[in-house]
Every structure is written in structure tokens, then in C-alpha cells.
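A short worksheet on the structure shown next.
Apart from one protein chain that is not included, each protein chain of the complex appears where it belongs.
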């Protein structure tokens, strides 16, 4: 084991992590630990754009953007956070441009902007061109530009270092009213060097979590194989709450069976959805806007068609995205990526044949709770000195129950930057917290347990079973029965997980071992998501309960906070405590979410 | 020192194989040139000796060798032109493959012409 | 486990991949440019050479001491062959130099091979040049009428 000391340690080198590193690297000694080479992070997969009210092409302002974000999130958005994000969006985009990001340009040479779902002029009057973009590769360009600037500023990367544990100490402290409580303080992290199999402990004054999403809980997902929610899992195991985990966004058009995303732009350009009868079924679900209805509505309609037997393909498990009535040149110029994906991955020629699609798990709205300074909360009002989180792993919460397209690339830049500055500033005044004795003990025990296990269970098999039950029972439609069914399976899988063994016993590049560790996080998160979903007896945004199809502001206009607690039981699940956190309102009152 | 991957031969495309050809022919021509200058230098020493050496060039076996050498020179020369076009012509990289087919065709035609003439001279004798 | 393996990656880059000091000037660029320019010139020179020696008249069978003497009586052919000698040798030498740089990995092997190459080149170029300039049709064994 080796011990390193840094002022700031950043976990994850996606958009959020590297944006933070650029700030913190110039202010304090910073190390970035990442399980992937930075440029492999999934931020690179984002296509559509990043929005900011630049008003480069038409009238716009950040206040409208704030409103759209709040309404899009079905009013369970913390409005102070949404304001910060919309306001800082403009500089976030300009900063990226100054760092060299090659945005598409208007004829006058300014950053070009385009329309995107849910972004409107003057509180919903009409669609507005707010998304700044670089072809259909906006995320790729952001990731590359941020990495380039990290190279420029000599940021220290520890590539292929898996962070597996967060080191915290607890000390007694007193609130203003005199009550005592246990204050957590961050001491560092424990990481596993993939190349050598050695553990490295990083002692740090500040730690920023920027480890991305958890889409691999589901089978059909647009997320990478490596997005296994490690950050959320580690936080949860360390006794920190997870906020709003029931809200997961399903994007309507993923390539069937694969989940690879086909951007919303396709339907914007006129593509339509059809079922096995060749029927344009969205006419029945949303008679006016049809195929351009919001993501959650379209996704549910698709799932319903399949459920009622009108799915296509050998297993009747997908519907079709039809572009055949469009001009080939038009498709080629506007949607080159779609056509390439369909051709490469399904062997379907979109000019002549409809493309098989099905909703795909896309984005975790929930995560590690933070305030607008990106400080992580250990409960509703107590922050943990030195611990920060930003990006998809965090929940500030700007996305509420449903994230608007292009708001996530914005989120990672705005809050990534804030986290970098805050962490470095904190490190300037703070002292190191002493490492606990045997800081690596927990991880060693876990890894040795897996390496020496003589069990009979297979990691891939368990993961498959988990993903399948999550797709079947916790996807766009949920009700008490399906959720309870899922929980039952998850519990049995957790039991079986204790008995897994792995084949690779070596120290070098032992990905077999790490897949087993990742499965542990997935199981924990699946349990939390499902329990939280069971607990929220209403429908809101991405969370749709068939047994409670309406939004219930009276009882559920609150964030959910799930804690690991061995003495508690929630919805019959031992070990989870469910609390709530009030939503922050500034100036927008909840209204019905109508488009 | 850590090792790099061995394993199969890389299956490149036309570009790679034409480069291999260019390199091999370049070396062959170079080696021939060294010898050729030496034998020609005999003209400075002794006319009979030069004639004796040159007459070995006129035997059928050497004629075949000469033919091979000319084949190498022709390929190297035409492909060299292609490379120059790849470097300096704006569309060069786009049409490199077509140009390689052009090189091959030109090569076959010119070489056939040469071979017929040369071999008939060499084998036809006086 | 008996095999000991060096720790991979972690900032440690195999010396094989460590680039030496930056080269000064633009030698490689000039060499590259020379390959192209001399290539074009060589096409004319070599094709002319081949045609006059192997194609026209009796071709290979006509070549003899007298043939050479006849050619070099003309200063144009003298210049032609001189240019061809120099350009081909420099072109070929530079070509082989790059090949040595590519495949000889050890510094000392590289130095040796290149040393041999340069010595050979200088020898051949000097020899060839002397032969062309000091050519004497009446060298020993000559049967030419003018002698």
C-alpha cells in the first residue's frame, strides 16, 4: 500500500471532474483519480448540446431558462440551484469557447444555437434556440477541450485508479440550538491501481466526487459499461444519504436491444414512431403534438404498445422509428450519427427501412445531495467540510424529476467549476484530517473476500438478472406489485452476491475482480432506487406509478433522502431509512406540467 | 523491458503494400547501383576487362536479372511519382488508391514493352 | 510465480519511447524535399539512360567499351551520367539511411551501419566522378580507332 498526500483529490475525470480540476489545479495541489483514461469518460457520448441563454440568434434570457428547467423537472427542482445554473450558463459556454471548444458558428461568426425539447421563450410561449452545439458531437468536444486544458495546466492524473472507499472520521459537534450531533469530516480516499493491483491511499483536505452515473443498473441503457454508480455507492455505504433516487430518465429512442442513443433531433426532423401494425401510435397518446411529446410521455407510449402486443421484431419487444418518408439528403445532412449508428449496429438502412427503437435508461436525476456550493450534505442541513460532489453523481437538484435535454452538460460545467474552486479554497485554510488506522482495511477485506471466495455464483449472471428485473419492473411503468417484485429479486441477488467468486486471481489488470466490485454498487443502488420508487406514491416526471397516476404536491412535493441504516426498515427493506428534504422555492409556484 | 504484441502480420491495405514494394525496390536498385558503378569504373582501367564484364550482362541469365531490375526501377519510379502527387497535389490523398492502380497499369504496359524488346534482343542474339 | 515483470505504466515510460533531444534545423525536411525533387529528375535521367542503352539500336548487345567511349565523347552524356550518378547515389543513400533509422534500434548498430553506408557512398561517388572526368578512350586494351 502507498500513501499520497494532496490538497485536493478529484474522483472521476469526466466533464465535471476535469472542469473542477482546471480550477483547483491552478489553486492547490490536485490529483485526479479516474478509473478510465480521462478521454474515455462518458461525457464524450453526449450529442445534442449545452444550453445557455446567450441570445446569439434570438431573444432569450437566463430567467426563462430557469423557468424551463424548473417546469421540466416537474417543480421538484431546487429553484436557487436552477437560478445559479441558468445564470452561470452563459459564462460556462463562453469559458469553454475561450478554452478552445470548436462550437458551430452563425454566419456572423458567433456561437450558433439550436432548439431542444422543453426550452422555450418567455415561459413556454414558443421554442427557443438555446442549445450551443458542435455538430452532433458536443459532449465529445467538451470532454476533449477540458482534457486539453488539463494538459495545459499540468493536472496530475492517476489513470485507471478505481476509488473504492471514502475515508471519513466523525466527531461530536453542536448545532446552534445546542443539540449534539456527529459531524463527518473527510480524510481521503482509497483507490485500487488497475495495472498493479495495489492499493493507494490518498490523504486529502478536499475530495470532489465526479464519478458520473449509474445507468448499468438497467439492461437497456445509453450509458457506458463503466457507469456503475461507484460514487453513489461509496457515499451510500459511508452513511451519506442519496437524494431522489427514484427519478431516472428513460430516453424514448434507444436502438432496440442495445440502448445506444438516437438523439431527440430525429423526431424533431420529422421521424415518427410506428408499431407492428405500421400504425403511427403517438396519434392516440398525444393527438396534438404526437411524436414530439415530452420524453417521458413518448417513452411510456412506446412501452405500452409493446406491452399490449403491438411490438415488432422476433420477440415483439420494440417499436419502429420511421424516417423513410424523409428525403435521404435531409437525413444525411441533419442526422449523420443516427444513420451511421443504425447501419453499423443494426444493419438497418434508415432511408428505406424503419429503425427498431425502445426506451433506454439514460440519466440519473438523483444522487449525492449537495448545496449550491457543491458541498455534500450528511443530512438535510449539515454539510461535510471538505467533501464536494458535481455532475451526474450529485443531486443539487437542478433536474428534479426530469432533466431537460442539454441541461446536464451545463450542470457538469457550472457545478464542476464551482466544486473545483470551493475545494481548493477550502484546502487553503483547512488542515489534513488524520487518516484512520488501517485506512485500507475495508477495501482489503472486500477484495480478499472476492479473490479467495470459493463460492459458486457468477458475477455476469447476477448482473444480468438484476438488469433484467430492473428493465422489466422499474422502467417507465411502475406500480406496487412490480416494484415489490423487483425488490424481492434484488434481495435474493444480494444474498447470492455474498457467494460470488471470480476466475482471475492475478494482480495485473484484474477487471474480473472489479466487475464483481461494481456489481456490489449496482445491487445497492438498485435497491435504493426501487425502495425510493415504492415510497413515492405519486407520478412525477420520469417516475410514473400506474397505481398513483397523478402528481401529488400535497404529500410528495419533497425530495427523498435514502440512508443506509442498520436499525431501520423501509417498505419492508431492512437497512434503508427514508427521509425527506424540502424543495427550495424562490419565485415559481408549482403548476401543472403541460406542453 | 516490456514486450510489444507479436502475433500475426498486419494486414494493411494497398498503401502499406505499395510502401513495402517501394522500399524493397529502392534497396535493390541501390545495391545494384553500387555494383554498376564499380563495373563501369573498369572503363578507366582496361577496355578488355570492361568488355568481359559487360558480356556477362549479355548472357540470357543476366538479361533476366536486368529485366527484373528494370521492373523494380519502373515500379519505384511510377510509385515515386504517385507519392509525390500524394504529398503535393490537393486531391492526392483522396485518390491514392486509384493512382496506385494507375501505377500498376502503367507499370505493366511499360514493363511489357521493355521486356519484349529487351528479351528478344538478349535471347535473339546476333 | 516465477516470472518477474516490471510494474507497468504509472508515469514510467519505457526508454524505447523516450524521444531523444530535439533535432536542430530542418535537415529531415530538406532530405524529404530532396527525395522528391531528385526523384523527378531521376525519372528523366534514368529513363533516358535506359532507353539509350537498352532500347534503341541493338540494346544491351551494343554495349561495349566502344559504346561507352562513344557516349562520353559527347559532354551532354557526360553531364547526364554525372548528374544521374550523384542524384541516384544521394537519393539512394538517404533512402537507405531512413531504413537504417527505422530498423536498427540500438544506437551503436545504427552508427555502424550508417558509417558503412556513408563510406560506401563517398567511395562510389568519388570513383564514379573520377571515371567520368578522367575517362581516356585509349586506356589499356582499347581497340578504338583513335588510339
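Going in written order, the chains are labelled A, B and C, and every chain counts its residues from 1.
Quick note on the criterion: a contact is a pair of C-beta atoms (placed from the backbone, for glycine too) under 8 Å apart; a residue touches a chain by one contact, two chains touch by 3 or more.
Going forward, contacts and distances are computed from a predicted model.
Undergrad: Under which of the names "Sulfurtransferase complex subunit TusD", "Fumarate reductase iron-sulfur subunit", "2-oxoglutarate ferredoxin oxidoreductase subunit delta" or "ABC transporter permease" is the non-displayed chain listed in UniProt?
TA: "Fumarate reductase iron-sulfur subunit"
Undergrad: Tell me the shown chains the invisible chain touches, ordered by label.
TA: Across all of the complex, the chain we cannot see touches A, B, C.
Undergrad: Hey, which of A:70, A:128 or A:312 is the one touching the hidden chain?
TA: If we include the chain that is not displayed, A:312 is the one touching it.
Undergrad: Touch as defined at the start, partner being the missing chain; which of A:111, A:517, A:532 or A:557 qualifies?
TA: A:111
Undergrad: One chain isn't shown here. Among A:7, A:68, A:230 or A:322, which residue touches it?
TA: A:322
Undergrad: Which listed residue, A:12, A:213 or A:268, touches the chain dropped from view?
TA: A:268
Undergrad: For the chain that's not shown, point to the residue among B:15, B:65 or B:124 touching it.
TA: For the chain that is not drawn, the touching residue is B:15.
Undergrad: So that we can see where the missing chain sits, which residues of subunit B does it touch?
TA: 2-16, 19, 23, 83, 86-88, 92-94, 96
Undergrad: Since one chain has been left out of the picture, which residues of subunit C touch it in the full complex?
TA: 1, 3, 5, 8-9, 11-14, 16-17, 19-20, 22-23, 26-29, 31-33, 98, 102-103, 105
Undergrad: For subunit A, which residues lie in contact with the unshown chain of the complex?
TA: These residues of subunit A touch the chain that is not shown: 36-37, 39-42, 44-45, 93-94, 97-100, 102-111, 115, 134-135, 137, 140-141, 144, 148-149, 151-152, 195, 224-226, 257-258, 260, 268-270, 272, 274, 276-280, 283, 311-316, 320, 322, 325-327, 330, 334, 341, 344-347, 353-354, 458-460, 502-504, 506-512.
Here, only the chains that are shown with their structure count from here on.
Undergrad: As a quick test, compute the distance in whole Å between the mean CA positions of subunit B and subunit C.
TA: That pair's centroid distance is 14 Å.
Undergrad: Between subunit A and subunit C, what is the gap in Å from one C-alpha centre to the other?
TA: 63
Undergrad: Residues of subunit C touching 2+ other chains?
TA: Where subunit C meets two or more other chains at a single residue, that happens at 5, 8.
Undergrad: Subunit B: which residues touch two or more other chains?
TA: none
Undergrad: Which subunit B residues qualify as touching subunit C in the complex?
TA: Result: residues 1-2, 23, 26-27, 29-30, 33-34, 37-38, 40-41, 43-51, 54, 57-58, 63, 66, 70, 73, 77, 80-81, 83-84, 87-88, 114, 117-118, 121-122, 125-126 of subunit B touch subunit C.
Undergrad: Can you check the complex and tell me which residues of subunit C touch subunit B?
TA: Result: residues 5-6, 8, 14-16, 36, 39-40, 42-43, 46-47, 50, 54-55, 58-61, 63-65, 68-69, 85, 88-89, 92-93, 95-96, 99, 120, 124, 127-128, 130-131, 134-136, 139-144 of subunit C touch subunit B.
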